[in-house]
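What follows is an incomplete set of chains from the complex, kept in their original frame.
For clarity, chains are labelled A and B in written order, and residue numbers in each chain start from 1.
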């Protein structure tokens, strides 16, 4: 039984994480922290958890976590705040899975450019492993610090990895058009997530400026072994959860759909959570699961990849537990099936 | 051409009002005020109005409104703030249709009890006419001050008026169970109207404590000529607009559905915006219209009335224009058909 703490327990990803971990036979949540002054029961913050968890939200205190026997910490804090807390945990030898963006971008300058503030934990940044198991599966096993991947990036990266790894497509002529449910915007009410504003409406946002762009490019460049550039356009869709990503890539030479299916199936032969489907996958078929579904089409010579996932589970808390399972040598699918 | 000003121009009812009045052949909007420091174009606050209205939001200033030739003012301010502005307008002889609750409850004590602050314009409160045309149609014509009715109350009052007027039902054994779209909660983001919280969910709120209760009772008591008491339960429904109200009343003696339809059709014979329907009316059939639809059933001897309306149009801005049409002698249906 691995004792676990969750930092930043009032948001959607923390709630999802708790639900998954409550089903995990070898994990026990012993602390949930919050920066709020008030420390109500976790189940007051998340009424869906009533009767399932009896912990109260507590202030973040490394000594107390260690006294409780915590071995592994899941960070659900906002970027910036996250690295402040996490460096203290790492110093004391704890293992950490950080769901914020703080340790995702290897280059601190890129971080500063996209997040608008300088990184202040360069030492750990250098040691962090990007927690996408289908790409960095081995490094994850022995990592002390996992930078859990963003929701959009997983669809873009995994949708393109087989093409980029095999150098089948032009690496600077890639378009990623994503459609996300509103829970991806977090739990804080804002005008653009006010129900009568975003319901029954679609709109693109942060066009050309979304922070997940460098994250996608960094990992795809790793896969390709040379720089990859993408145009990434996110859209807000009137639904709770789910991301549908439509990718357009230009092949160097003509490929049939049958050839592409072979490429994809071979690439993901050992990835239990990637489903290469014949039909176009609706987001509905992967919500509340850790699966990422994808199919591929050829249109006028261009490759179109269609990818679906649940932004909260696969896109955040599910893949975090998948990483946890790898880190502790458990069956990768535990609590996620 | 009647020149019009709108107070409190940044909310949903103001936007709806502008759209209706832009279609009105005898009304011209000459000013839209806002308490915000910034005074952007109206169309910046409401992008749907781009290219349709060129006014800028301006601070409230009675002299300026009069200098612009304003004759009639529609108030879309919150309660409390509304009476502060409106008493100044009345003093200068303007006619006012107030969409807030400030002049709806005749008894200032009842106002204080339900709105938590004392009323500070008792003189005008005494002169205000409750703007429900199907009930107070004649008084509306000559009124200087109209207290435009609430969205929920219209469904409860008009759904029950034929029964209460004819003394067919017990006046203290009435249940009103209402289901409303989220725009009824206004434009300010709050936790319970954050999309991922209220989407895909139903919940009752303010059970036994909703401020529309005394408004319903006051008007039904007028209709009955004796006190009426109701239990009113509102629910939040994951849709933009529309109210569906299910009313349960106990008849003094058995009535058939055929008899009840006769009663309802006779009562609303001259009401162009009330549709007594054979089928149960879905809210979808009245949204974006000024109609209020209703039908009636008998279940185990109890009368069940089912009422639907659009909370923004019929429930607020549409009925306001219907009142305006009556006040100025225009065809009641102008701009509303």
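Keep in mind that, in the parts below, a residue touches a chain if its C-beta (ideal position, glycine included) is under 8 Å from a C-beta of that chain, and two chains touch if they have at least 3 such contacts.
Please read these numbers as outputs of a predicted model, since none were measured by experiment.
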Q: Given the 2 placed subunits, let me have the overall number of copies in this structure's complex.
A: 4
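Convention: only the chains that are shown with their structure count from here on.
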**Q.** For chain A paired with chain B, centre-to-centre distance based on mean C-alpha positions, whole Å
**A.** 46
Q. In the complex formed with chain B, which residues of chain A make contact?
A. 12, 181-183, 185, 187-191, 193-200, 238-241
